[in-house]
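So that we are looking at the same thing, I have put the structure below in structure tokens.
The complex is shown incomplete by one protein chain, all other protein chains being positioned as in the whole.
Residue numbering begins at 1 within each chain, and the chains themselves are lettered A, B and C in the order written.
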Amino acid sequence: MTLHDRLLALDRRWVFGVLALFVIIPLTPMFSNFSVPVTPVKEVREIYDFIEGLKPGDYILLSLDYDPGSLAELHPVAYAMLEQCFAKRLKVITLTLSQTGAQMVEEAVKDVADSCKLYHGFTPERGIDYVYLGYKPYPGLIILGMGMNFRIPFPQDYYGTTLDSIPMMRGIKNYDNVKAVINLSAGNVSDYWVADGNARYGVKLALAMTGVMAADYYPYYQSRQIFGIIGGMKGAAEYESLCKNPGTATEAMKVQVFAHVVIIIFIIIGNLAYFLGRRQTAPTQESR
Amino acid sequence: MKRQIPLVLVFVFGVLLAIQYFVPSEASQRGYEFVLDWITIIGIFAMVLGIWSQIHVGYNKIKHRSEDWQYSVVTLVSMFAMMFFGLSFFGGLHGTIFRLIYNNVFIPIQATIFSLLAFYIASASYRAFRARSAVSTVLLVAALLLMLRVIPTGPLADPINKIGNWMLLVPNLAAKRAILIGVGLGGVATALKIVLGIERSYLGKD
Amino acid sequence: MKYIILLFLTCLTLCLSQAILAQTASLDPPAEAALVPSEPPAPPSNVRVSDLPNDDGHGIQVKWNLSPDDGAGAKSVISYDIYRADTPDAPDSLWKKVGTAVLGIKSYADKGERDAGSRDYLPKHTNLYYRVYAVGAGVRSAAAAAGPVQATDDWFNDMKVPELVFCVVFLILTVRFINMAKKGADLYVRPLAGIEAIDEAIGRATEMGKPILYVLGIGTAGDIATIASFTVLGRVARKVAEYQTSMIVPCIDPVVMTIAQETVKTGYADAGRPDAYKEDSVYYVTSQQFPYVAAVNGTILREKPATNIYLGYFAAESLLLAETGVLAGSIQIAGTDQVSQLPFFVVACDYTLLGEELYAASAYLGREPLLLGTLKAQDYLKAIVLVCMIALLALRVITGADVIRKPFDMPWW
Partner (left out) sequence: MTSKMAMRILTAIVALIFLVSWITKSGSGMSDSSFTNVRDGFLITFAVFLTLSIFSFLYRDNPFYKFAESLYVGISAGYWMCYGFWSTVVGNFVPRASRSLSEFFHVPYQEHADHILIYIPIIFGLILLTRLLPKIGWLSRWSLAFIIGATAGLNLTRYLRSDFISQVSNSFIPLFVDWKGVGSFISHISLAADGQFIAILSNWVIFVGVMCGLVYFFFSKEHKGAFGVASRIGIWILMITFGASFGYTVMGRISLLVGRITFLFGDWLKIL
């Protein structure tokens, strides 16, 4: 039995075994120093560059509209982006339009604020450096209402403080006062942001979303209705790499890259074996 | 009697519900809701047939001691246990034991079976993606391109990403549309065959 | 498609808006009062009411002209509130708020409930009056009440004329071709590899002395793909009985199981071997997707069927089943109308019936003139669609005019 015959008849358990191995290996401590070179694509870089280009004290609005089910794909973006904003000393307005996300987002924002002490030597303070407005139902109306005044849908923040008594919200009325809105979404809230926020009020908008959704929103990027798009785990890893702040997405991308490389190598091996086999059998077919 | 009445029933309800689609009036809406309800309620009775079939098949295996009969015992016992813990005495669907079993047996197995797809997608790619003919080469190249999006390819990343997105949006749309137009037509044809009684193999012979 | 979704979402927002604005109003009135210069926006004008067309007689269409302060003037309008009452001069407490429309919107469909007991009940054949407020931040102003108007039933939904025309054309074509077929006209259909494979596969099973596994998918009896699969099942069962092989049909739904039992039984009877039918060969597994897959996968590896046929509605289990079948060395024939699952079947199975081919399969297997007639009617409609599309687009290119404008004028990259 020649090599290519063996390869063509390769028991699929080998494929399973190798794949399992290469999914587990990158997760082991051995590979904790290994990092996948990530090349950020243009639509991710544009968001990063935009935030980097802001001046300290500028306002930015993060609408974190995902639920715990999509945490794996969107949390990394939220963490990296919040930390970037805090490090730039931007004023961050956060809120969620996802019903099951309210508590999760609160924890995430607090988490990042606390960890800033470690990496940037200062702790962003609630009410001065950031606010969390919490959750309100009916995203379309909330987005329209905020276009008039943040106080219409959110008279108070998540903790019950009226917006006027929050230091950083003084004089901050509506979208005119924020430099951009970044929407992290796992559902149809992005449609509202595009249709109501951007189309009606001309909000400068960027989206981060799950991998499955991303392809559907590229037309908006093309028509410049949104200035950037971060799609799925891959986009999240790219954003983390831009922020030089590798996190869980970078970790998960290791597995993805390993697995994809393994599968592609298998496909190549299969094809090589096929062509080798064909070249050898071809003459006999002719002589027959 | 055995064959005529069912055919009449199929025709009458089929035609009525097809016409109902065009009639927005109150009577028609209520009739529509009733029929949907009826189908659900008949489904409850069908559930009895389902349990019966399951017990019947399992019992026969156990009785005849056919191969792997022990596992039929496992199935039947776990089924009855689950039904027992789902009684209102234990809190119905929100009972502690019911939920514990669901979360610690059902969910892990479910997630694991779903994750088998990761292995299967790999073995299917290895076996099937070979450049045997022009058509299979097209399939192979398209799949490879989309897989390459994930791998860091340096300067190639941007074009690969763009071509990948384009393939997901443009040819995908065309193919989906062509298939859906056919599916729409074929669906009408199939329903029509049933309603008109052209297709009646499910109604028995005698 | 995207526009339709957006439109739908907007409608949804409108429907839900009532509750949220009521909520925002009650949240913290002092804070709101503090931030607003209390100048109410100018009211909307020219409120018109009419019966909502194409409904069940419990809806009213309300239209108005925008307030001068909507998007222009003082730009103080946020939304419009729509109120309803039985008399035009009812006191404010008897006006019931029925809905909200966001700024820039000029109409509202007040769709009520049918049942007199429910909260949003809108009576039929009763005089009703409507009032529309322009709402600013905490302040509002109303246009004069409009009415009376009565809600009435409609007996035909004129939005559905295209479907009706289509159905009539289809029916005429079908009847015509069935008549032709009955008179003995030769209705040619090209061979389909996947369907011819079914015959071979049954023969192969006979040679090997192994059963045939027939999976009807995870759909209910209400899915058209499952119904199509029944029609194929009957013919496969007949052949199986003729060849004296056996078949296994695990089902995910009790109703599907019952119909499948009857179908297989009929197939056996058609082949003249009703005694060979075993009730246990068509059985119920469980009504959930993954447990069903686990059981069928087990069956595939244990029984090692010569042929696996997957026809019907499938979701993520397509690849799970098909790859296990490869391991068992079975010939596999699949077919589904689920576009998202076709790639997996195409990659893993020997033959795949794509979408419409699944519906055509029974006509191919039966070769009965009646069934071929419907197939021909389908083809004719497809031809009509093709010709129309090319003609209209040619017209558009030649005249340069938009014959039919569609929301697809955006870059697709």
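By definition in this document, contacts are C-beta pairs under 8 Å (C-beta built on N, C-alpha and C of every residue); 3 or more make two chains touch, one makes a residue touch a chain.
Keep in mind it's a predicted model, so treat the numbers as computed, not measured.
Chemist: Relative to the complete complex, which of the depicted chains are touched by the chain excluded from display?
Modeler: A, B, C
Chemist: Using the definition of touch stated at the top, determine which of C:248, C:347 or C:370 touches the missing chain.
Modeler: Checking each option in C:248, C:347 or C:370, the one touching the absent chain turns out to be C:347.
Chemist: Please pick, from A:23, A:87 or A:276, the residue that touches the omitted chain in the full complex.
Modeler: A:23
Chemist: In the complete complex, the non-displayed chain touches which residues of chain B?
Modeler: Touching the missing chain: residues 2, 5-7, 9-18, 20-22, 34-35, 37-52, 54, 68, 71-72, 74-83, 86, 88, 92-93, 98, 100-102, 104-106, 108-109, 111-119, 121, 125, 134-136, 138-147, 150, 162, 164, 166-185, 187-188, 190-192, 194-195, 202-204, 206.
Chemist: Quickly run down the residues of chain C that touch the omitted chain.
Modeler: The missing chain touches chain C at positions 1, 4, 115, 117, 162-163, 166-167, 187-190, 192, 221-222, 224, 227, 255, 258-259, 261-262, 285-288, 290-291, 294-295, 297-298, 301-302, 340, 342-344, 346-347, 354-357, 360, 375-376, 378-379, 382-383, 385-386, 389-390, 392-393, 396-397, 402-404, 406, 408-409, 411-413.
Chemist: Spell out the interface residues on chain A facing the chain that's missing from view.
Modeler: Residues touching the hidden chain, for chain A, are 13, 16, 23-24, 27-28, 72, 211-212, 222-223, 232-234, 252, 255-256, 259-260, 263.
Please note the rule applied: only the chains that are shown with their structure count from here on.
Chemist: Using each chain's Cα centroid, which is most distant from the centroid of chain C?
Modeler: A
Chemist: For chain C, jot down the residues that touch at least 2 other chains.
Modeler: Residues 412-413 of chain C each touch two or more of the other chains.
Chemist: Return the residues of chain A touching two or more other chains; collapse runs of consecutive numbers into ranges.
Modeler: Only 12, 218-219 qualify.
Chemist: Quick one: in the complex, what on chain B touches chain A?
Modeler: 118-119, 121-123, 125-127, 129-132, 140, 144, 147-155, 157-158, 161, 165, 168-169
Chemist: Which residues of chain C touch chain B in their complex?
Modeler: 54-58, 114, 124, 153-157, 160, 163-164, 166-167, 170-171, 174, 178, 222, 224, 227-228, 230-231, 233-235, 253-255, 257-259, 262-263, 265-267, 269-270, 274, 279-280, 283-287, 290, 293-294, 302, 316, 319-320, 322-323, 326, 337, 339, 342, 344, 346-348, 354-356, 358-360, 362, 370-371, 374-375, 377-378, 381-382, 385, 412-413
Chemist: In their shared complex, at which residues does chain A touch chain B?
Modeler: Chain A residues touching chain B: 10, 12, 15-16, 19-20, 23, 36-39, 41-42, 215, 218-219, 234, 253, 256-257, 259-264, 266-267, 269-271, 274-275.
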